[in-house]
Structures are given as structure tokens and as C-alpha cells.
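A protein chain is absent from this complex, but the other protein chains hold their places.
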């Protein structure tokens, strides 16, 4: 039985947290700002009122300590969901996440477990600058024992959150800030995700676009315009990083023969390397041409929008690369034109007007 | 003019620190244990006596704070070398390393710089266990703004350390504990390394072995025995991770047509993915066969030597893979036999007898 | 006419500095609405007395580190106003060439080393800087090179109000770190206090306790006890006071800076104050209801500027006409600074990749 509602990605997260708090009496929702009037971009709105200040609470500024405290509570059977408004702040807690959370079950021979969710938001735009806009997914995804997901659609945002809460392992749930406003269908009755597997966002036979998080949206945009010009791209959303679903991409390239990977991270910090490396080891023969990678430059994001607007590749760069790979350069100009937006480049949507 | 001395890797580090303290009056050597009677496995021996307690000193247990303190001292013109006896402890300081050290020069538009060396040791053997034997090089190497080196030979240990001290950027200097006792030539007069470039440890035409840190030693061992059986492997030591010298490997495979990468890290945390991904994008045509990767399993190292001894692949596994790739399986048995050692598998050398 | 009070403070000068910060912040708030300063901006309106009362005791040789709420610290230390504004606009002439925005400021010539927005991030850096100053003085690190990694064209044309150099040759340069009550919860604070006390560093910790971390009140984050007493327990000389009284801040800072300068080790001041605008952004946000009713209004009655203005008039250290002239000259300076900033140039896209490595 389907039970579909259309809501934004941010609303889907709120909905999942709400349902989680109902379904799991042992769930706690904690983080700097969780119960404040802005409620983490409205994703925790109303939850303190509904579930009480003991279960929905703010915290001191002490990322490593509070992560350890949540691990301890998880060992005692709670299900804490710890929120950082920026993934950059989670860097203070790498010790607890990597030395403890990721290893606890293993090193205690399966006798103990850490059902913990760390919810982090990747910043972008309006001058977030070097310390508030890092793309750190690959740093965490390489750690055995952590589960890392980057849902792209509202539906995945909902189900991944609920499944992360139910999961008995530490799960890092990475949201890109620019996904929050995007609407999508949420079917609460769809089956459990197990937090694995890529998603086929669009079928197509000409080229495979394997993309991560917000870049999947950009890839879709590119694919939509390309389709008008006879280029049919398949878009695979690499929404789960551990394990990375290499097989889905292999299946797609066995059909298309061409691969472009688009990641929202600096090249050195891109999960694309693991994807391409695995394909090279086992499925290289499918490709008619070497694969290509579109990623961010290898330096921090400068604050000034005059620079930052050129830091981020998007649909235009993806479309241009696709046309090059298909040897259809003449289409570049028209496709680029159709992809151009009048929205300021450092804003995710029209409702947005700084400072956050 | 060459001025060659044979010394161990550990001695080479001590020598470089000594020379650094002489050449740079602004150098400070600090870390838990630096001046204690064991002097970080004898790598800081005699330095406090020679340069005084102000410049060669111990520190409180406060990895993040002390890293920040060293960054601050570096901003003021000092050249701190901060030592962690285990790389695992550096996880407490990821905030300062990534949010500050790596970005400082960039975000302050080149007006300030952080001449800082972080010296860390990767543990292995004698039950180091899950929290004292992590391989974290890829976690740090992905961060734009950090320089990461993993010298394999005594010569590189010396020059990389001295060049890291001279470098005006934050450098993470990663030592594998099992390299410390290995002897090698140090020519103090050889030119500056600039902390870049792979090293060709052995020439050969049959297959390229690209290896990292201690795995380069294992690759050399394998190559030596293989050579007796007519297989001539080229060994490329990927001693610098940022930038990774992909070109040297490309050059080698354009000659050999076969590539095996051996890394001392769990597969998900392996730098090999970046290497293979880049090769796939630009040099895939050189290979007659898909490349292979030998790495550690994707879980922590258990303490029990009964398990840990089987955690680490080495020369035997490398040789076996080479023989498979060259379709010379019949040689496996004899080569494996010749590679077997009577040394206990959790000890780096005969002089070693726990507990460290 | 100078206007020394009992502690030797030039009250008029202090007032002028506070007013300058206030007017700059207000001008930023006003123009922020134009959506051309496109970066997160944390104003310090209501808290000006702290930056001013502390910096009055510092020379350009003394160093300041700060946090996300850094405009006041930067200006009080003598940071270039024009380059601050250019930075907010994202122009190449900004003090970070546009790479930092409001939350990353620097003016090395003024001794304002850096502000950054990871809470607690600059605290140990200040400790390390103070340590280096101590080592340079002791001769432990004679060959110590300079901090600058290069100079920029505008560095030379910077002019600013110089302050007297340290009096005695034996005195050490002092390093000051400004941070908030929220920051005090970060472990790195304690790690730095411990090291500073161990090494007797010439370091002054200034805790601006405005009772909030973003919108979260102290009571949701810390137990009831005094912050400065923890510092005292760490072995620091510590005191607390009214952060809205510039005279009190001045007097406390006088002792603290003198102690730090003369080798008596790290000092800690907890100064109580209140932020008037929203945490981040140009507006007021009292309607959100996270402050208790009347709280903001009460604090506005205790405005550091109003109090000082009244004292100046009461003590006849100044008069309305002089204060009006002061306003006019500031309005003029600020207007010109904005004009200068707005003539700034867009950083070239090609330059975006520079300066990652030395």
C-alpha cells in the first residue's frame, strides 16, 4: 500500500525524526540549536513540545565530549541522534567517532553496540567560507565501522533517517544544505532501505552519470536538457557510501559504455576514486572511453561569492563534459544557455536571503 | 659530493631532528615522551641535553590543544615538530589540523603560514590492537593544504624530515613502526626533495609494483625472490601522498603493461584508489590486464596475534598475485617457501621483545 | 582636552572607540540588507566596552586573536576599517583578499593576528603565539623568522593610529584571546589554560559572557557556577566584572595586562555583557522569544555607550557639542571607508587557487 506525500527534503527529515521519536522511546534528539526558535532550518520544529525537553535537547559546545556522551548513552540502550549544523564541527569529534563509535562493536567482540546517528549538514553559499563548507564524506566513509549515507531525494531523506535511527551501528547522515528546499515524494510505506544501494534516478542509454548528493540534482538537470537534444543520460545516485554500490554503476556502463562521475567534494577528497578504482579493477572493459570525473578544486572554498561562484561545478559543466565525450561539441552552446539560471549563484533557491 | 653513512631509519630521523635543531634556531621539538628515557624509540635521544629543555620538551596530554598551540607558535615564526607515538592519537587533533593548519595560509590570502611538522608513528605487532595500529594516511592526504609523506627508506626518512622542517606548510610525516630498524644509506649532501615524487626502488620490465611505506619493503622482498625465478618486477615507492606521483607509475606501466598496487591500509582507506582512478582516467590503455590491489581487510586490527598475524598481507601475497597475473602459478609454492620467515609474525625484527 | 579618570583611563578616548565600533556595526547592519555583503556576519552591538577597555592597554606589538564576533576586536586593536568593509563585500582589497569575509579577519600591522569561526579554534593558537613571544624574549628562539608569508600591495598603504610601544625593555608582548561563554565549554579551552599556566605565558583570556550561544541560554549548557573560578582553579589569575562598564573593563584589564607583561603568567577576565542583535545577521530578533521577557530591554538600559556618555557629561569631561562633532567625524570616516571599500575590485577567478601552499 503506497501512502505518498509530497514534501521538501527538510520536511522529510523532520517527519522522520518525529516518527522516530514516536517509534523508539529510547531515541534522543540532541544538538546545538535543536530546540531553539530556528530548529536547525526547521527540521526539528515542534519536536521538543511533542516529546519533551528530556528527549529533545540542546547541548554545550563540546563536540568530542558530546559525541562520547552519546556513544555512552547508546551503549546503555538509548538511540541518540546528534546534530551538527555544519559537518565542519564534526571534525572536533573524529576521535570519538573513529576511535570509539566505529570500533566498539568489533573490539568488544559483538557484545556491545552503538546505535548512534550523527546528522551533519554540508554548507554552501552566502559566504560560508573555508571553515563552514567542507565536503568531508570521503574522510568518514573510509573508516571501517561507520555507515555513511548522503540521501539526495526527499524520499531517501525520510527513509534513511528512520533506518539510521533503527540501525544498531553508528551512522553518519550527511545532508547537503542545498537539498533542503527540494520537493519530492515520500512514501512512508515503502520497504526498509538497509542503508545500501545506489538509486537509478533516470534511465538512459547514451552515457552513465554517477553522482553524489547534490551533484545528482545537477546531473538530473543536465540530463533533462540533454534529453531535449537527443542525448539520453542515465543518472545513478550514489546515495550510500558504505558499501559503495559499484555493481549498479557497472551494470549501467555495461549498457552505455561511457561514464562520467560527478562529486560534490574536492578531487582529492572524492569518493569517485574508490568507485573508479573498483571499476578499473573489475569492469574496465565496459568503457569505450576513459571515464571522467567532475569534482571541486583542491583548495578550500573562499568566502567571497565572486570566487566561490566559480568554485562549484554544476549542470553546465556536466552537460559540457557529456557532449565532449559523445563528440557533440556543437550542442554545447545551446545546452549551456538552456541550463543557465537567473538565480544568484550563491543561493540554493528563491526563498533564501542570507545570512545562513 | 656524496657523504654516505649507513644507519637505521630510526637513526636517520634522529639525525635529521638533530640537524634541524642546529640549522633552525626557531625549531622546537615537542611531544609526549620526547625527552623521557625512551625518547620515542630512541629517535629523540640526546636532543634535550644538546638543545635545552626550552626547545626539546614534553607536553600535557592534550592533542588538539597542543596542535593548536604549535600552530600558534608557527604563526609567530617558530618551526614546531610535534610527535605522536601513535597516529591514532592525532585523531584527537583533526580539528586543528584540518580546520586551521591546512587552511590558514589560504584563508588569510597568503599573508600567514604554518611551518609545522606532525610526526606520527603507525603501530603494528605485539597486540597493538584496534586503537593503536590504524592506517590513516588517506584520511589526511585527502585534505587540501596538508602535505603528507610516508618515507620508506632511511635516506628518505632523513631528507623528508629535514625538508619538512624547512617547509613553510604543515607536513604530516608518517612513519611505520616496522621501518624503524631497517638500515639504509643516508647521503646528507643529496639535493632537497621538495617532498614530492615517487622513488624507483627497483627496476624491472615484467610488472609494476606500486607500493606504500612498509609495503614497499614487502614488495622489494617479493621482487628479490621473484627475480631468482625469472620474474623481473619494478618497484615504485609511493613515498609522497600529496601530490601523488601518478606519472611515475604511468611511466612504469607503459613499459611493463601490468600493475599491482600494495598498500598498508584497509582497502576502503587506501590511497591506491586515487592512484588507480587517475590511471583509469588517463593511462588505462597501458595495461594488458586489469590492475590489482593488495590492502588490509576492512575492519580494525584485532589484538590477538592469532588473528592479527593473518590481518597483514605481505611479500608472500604480493608474489602470489604477481605470479597469477603473469600466469605462472606453478612457481607459487617455491616462491612462497623462499619468502617464509622464521620470525614471529607480530615482530618487526629480532631485537624486538614487547611490550611496545 | 584629555579626560583621565581615577584609573588613568582617557574616558573620552574610550567612548570614541566604542562609538566608532557601534556606528560601524550599525552601518554594516543597514547596508547588509542590500545583499551585497554576502557572508555570515556576527555583530557586537551592546558588547563594545570589552574590546575597547582591553585594547586600550595594548601596543601594536601586542597580539590579538578573536572569534566569529570579531569586528569590535579588530577595530579596537587598530585594524583597518576600510579593509574590513572590503572584506565583507568580498573584494580583493579586503583584509583577507575576500577569502574570509566577516568571520576571518586579520591585520598583521595592527597586531590583530586572526579571527576564525570554528568556536575555540583560535584559543590554542593564541596560547602558542604567546609561547613563541616568551621564547623569543628568553632567547630560546633567537633566529625566529617573521610571521608574514608575503606582503600584499595594500599592506604598505595602511595607516592607522599608532599606540605607544612597551615601556620597559624587559616587558613581554602580551597576547589576548577573545571568546564567548559558549566557547568556554570546548575542551580546547581547558587544554590551553593548563598549558598557559604551566608555562606562565603572557596571555590574557577574555571571556565575553553574553549568556547565549546562538540562541541557547547558559542554563541549558552549563551548571550554575562562575566561569572565571574554573580559570582560577587552573592556576590563572582570574577576575570577573561588568563588561558593559568600560571603566571597569579598563581597570581590570590594566592589572591583567600588566601582570601578563611582567611574567606573572596567564590572566583571565570573565566580563558580563549582552548582545543586542540576532546572533548572526543585521536584525533584532527579540520577537523569537528565546530571551526572557524584558531581558534585552534591561540590558539596553545598561548600554555601555550611554553610561559612558552620561559620565562624560556628568564629570564635564565633554559636552554635547563635542560629542556631536565626534558623531559627525565618525559618520564621515565610515562613509568614506564604505566608499573606498565599494570601489574595490573583484578578486580574479584565476587567483582563487593561489596561496594554498607556501
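General observations
Chains: A, B and C, in written order; residue numbering restarts at 1 for each.
The working rule: a residue touches a chain if its C-beta (ideal position, glycine included) is under 8 Å from a C-beta of that chain, and two chains touch if they have at least 3 such contacts.
Note that the structure is predicted; figures quoted are calculated from it, not measured.
Shown chains touched by the undisplayed chain in the intact complex: A, B, C. Of C:13, C:26 or C:222, it is C:222 that touches the chain left out of the display.
Only one of C:29, C:96, C:140 or C:188 touches the chain withheld from this view, namely C:188.
Touching the chain that is not shown, out of A:34, A:47 or A:70: A:70 (per the contact rule at the top).
Here the missing chain is touched by one residue of A:26, A:247 or A:324, and it is A:26. For chain B, the residues touching the absent chain in the complete assembly are 32-33, 36-38, 57-65, 88-89, 92, 126-132, 297-300, 302-307, 310-311, 346, 353-356.
Contact between chain A and the unshown chain involves residues 24-26, 28, 52, 54-55, 59-60, 62, 64-78, 80, 95-96, 99-100, 104-113, 115, 144-145, 147, 167-169. Panel shows chain C; residues 185-191, 194, 197-198, 221-225, 229-230, 232-235 of it touch the chain omitted from the view.
Just so it is clear, only the chains that are shown with their structure count from here on.
Chain centroids computed from C-alpha atoms place A closest to the centre of all protein C-alpha atoms shown. Chain centres here are C-alpha means, and the one lying farthest from chain C is B. Chains B-C form the pair with the most C-beta pairs in contact. Taking each chain's centre as the mean of its C-alpha atoms, chain A lies 32 Å from chain B. If you average the Cα atoms of chain B and of chain C, the two centres end up 42 Å apart. Here the spacing of chain A and chain C, counted between their Cα centres, is 37 Å.
Residue positions 64, 95, 99, 106-107, 144-145 of chain B are each in touch with at least two other chains.
Contacts with at least two other chains are made by residues 96-100, 104, 116, 118, 121, 187, 356 of chain C.
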